[in-house]
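A single protein chain has been omitted from the complex, and every remaining protein chain is retained in its original position.
And then chain A:
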């Protein structure tokens, strides 16, 4: 069972192919070979780029009860969740509480994580977003109707690789954005201003990831052949 590259890649994608090979070779936790480019295209030995660790694989281990994998996820995401909440206007105590709560949810909900639908950071982001809304409202956030995978009991594992690859691509593009542009996105996500600016954003491969998800949804709805 393998994907048809011609049908799945709306645009040529180079980095994900290398990543798919790395993971398919049987070491899902191994670090992913990257192109080596960093912000502005220059070599910089600073913070590792997104995609250096396969967080989806770590999450699957957490689903099996692996506490060491959880500790890794915690060390990476908890301080970033706190930072995210601080930027969203939460005070020190609330930001810490939410970060801890979200990580507890990650532990409890890990068996529900579906790498074929979203990357690990995307999934954790949605938990944090819903937690923040729960804090501000009596009612839980209205969620769209749940879609279930079609007749097949398990999603194709290569689907998960594709989603992760597109997500990594998006993260790297975000990483390479000029600071001013990044700040516009941040302000919209932190609720500091309207989202009008999002609509004029360029330079992010959002269309690529959207087509990828759209194909997965089509397959869900219509049981499209994936062989």
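Methods note: contacts are C-beta pairs under 8 Å (C-beta built on N, C-alpha and C of every residue); 3 or more make two chains touch, one makes a residue touch a chain; residues count from 1.
We adopt the following convention: contacts and distances are computed from a predicted model.
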Which of "Phosphonate ABC transporter, permease protein PhnE", "Xanthine dehydrogenase family protein subunit M", "Sulfur carrier protein" or "Transcriptional activator ChrR" matches, in UniProt, the chain that is not displayed: "Transcriptional activator ChrR"
Omitted-chain footprint on chain A covers residues 50, 67, 70-71, 74-75, 77-84, 86-87, 92, 95-96, 99-100, 103-104, 107-109, 111-112, 117-126, 128-130, 132-133, 136-139, 141-148, 166-167, 170-171, 174-175, 185-186, 188-189, 191, 194-196, 198-202, 204, 206-207, 209-211, 213-214, 217-218, 221
